[in-house]
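With one protein chain removed, the remaining protein chains of the complex are shown where they sit.
This part shows chain A:
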Amino acid sequence: MTMTPEQARWFADIADRIVANVETVLLGKAYVVRLGLTAMLSEGHLLLEDVPGTGKTSLARALAESVRGTTQRVQFTPDLLPGDITGITVYDQRSGEFTFHPGPVFATIVLADEINRASPKTQSALLEVMEEGYVTVDGIRHPVEAPFLVIATQNPIEQAGTYRLPEAQLDRFLIRTAIGYPDHGSTVRILSGAASPRAAVLDAVVELETVRDMIDAARSVHVDPVISDYVARLVEATREHADVRLGASVRGALALVRCAKTFAALDGRHYVVPDDVKALAEPVLAHRLVLDPEAEFDGVTPSAVIAQVVLETAPPSDRVAV
């Protein structure tokens, strides 16, 4: 069953309220907020490559508060162990049994700060939870509660002593983007005290149950076959690009369609249009590309490749010759 126009309008109305609520903390970043919301409602995770002080924590907390969810922040360090993320089993002397103590990953929104500073083993533990949706300790599965969104951050400046996320694990993130510094006007407004000082004081605008309904509704957005064809051509174009060694995978194509459906619903539409695909191509596909070393040396970036592919791949247009 596909989404109805009324459901789309309901979806967009709630999404607008969430975005507006978060924007009171994160001024001038509606697009990033919508991307974060898209990732959450598409049951994916968000990777923010950004310098410190741009509002990553505020985004996570504000988003969690807006949906009346919980939030956990984990500062990744080299000595962080997997158990510090997932939780551990502790022997209870009184009951003579082992009891599971959940880690910070059991929250609505988990902010994994500077994920590349943890060891690969710890990274893998988190990525397993992101992919599978549960934690396995001592052979017992402990599912995380939906909605579940991991917002991981990487500092693109300081690379010393870090463990770069391998491409296969980058592929697990639905969207990669950057918050970036606010523009001049927003900066002035922040300095003037327009933004709320603390995200924790935000009032929730929806319940978690509503968010779960939204997740279900987003799955039912209609995708015309020509849109699927367009996505397929885009993905194929990334594989055939001269500067790309490894193009976007099928998982990437699926992620793009999934995000496009949510993005269309956020706009109040019950159908996907090529503009949704175009808008999400870079944040969804760019981090999944492996560039040719020579091209990388020449300064070519994945974002530039995606921009070129989008420009050169014509969207579906008129179906009839009139």
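As a convention for this text, a residue touches a chain if its C-beta (ideal position, glycine included) is under 8 Å from a C-beta of that chain, and two chains touch if they have at least 3 such contacts; residues count from 1.
Quick note on the criterion: contacts and distances are computed from a predicted model.
Within the choices "cytochrome-c oxidase", "ABC transporter ATP-binding protein", "Transglutaminase superfamily protein" or "Multiple sugar transport system permease protein", the name that UniProt assigns to the complex's undisplayed chain is "Transglutaminase superfamily protein". Considering the whole complex, the residue from A:S95, A:S192 or A:S317 that touches the absent chain is A:S317. Across the entire complex, the residue among A:E43, A:D275 or A:E296 in touch with the chain not shown is A:D275. The omitted chain makes contact with chain A at the following residues, 2, 5, 222, 224, 226-227, 269-275, 278, 308, 311-322.
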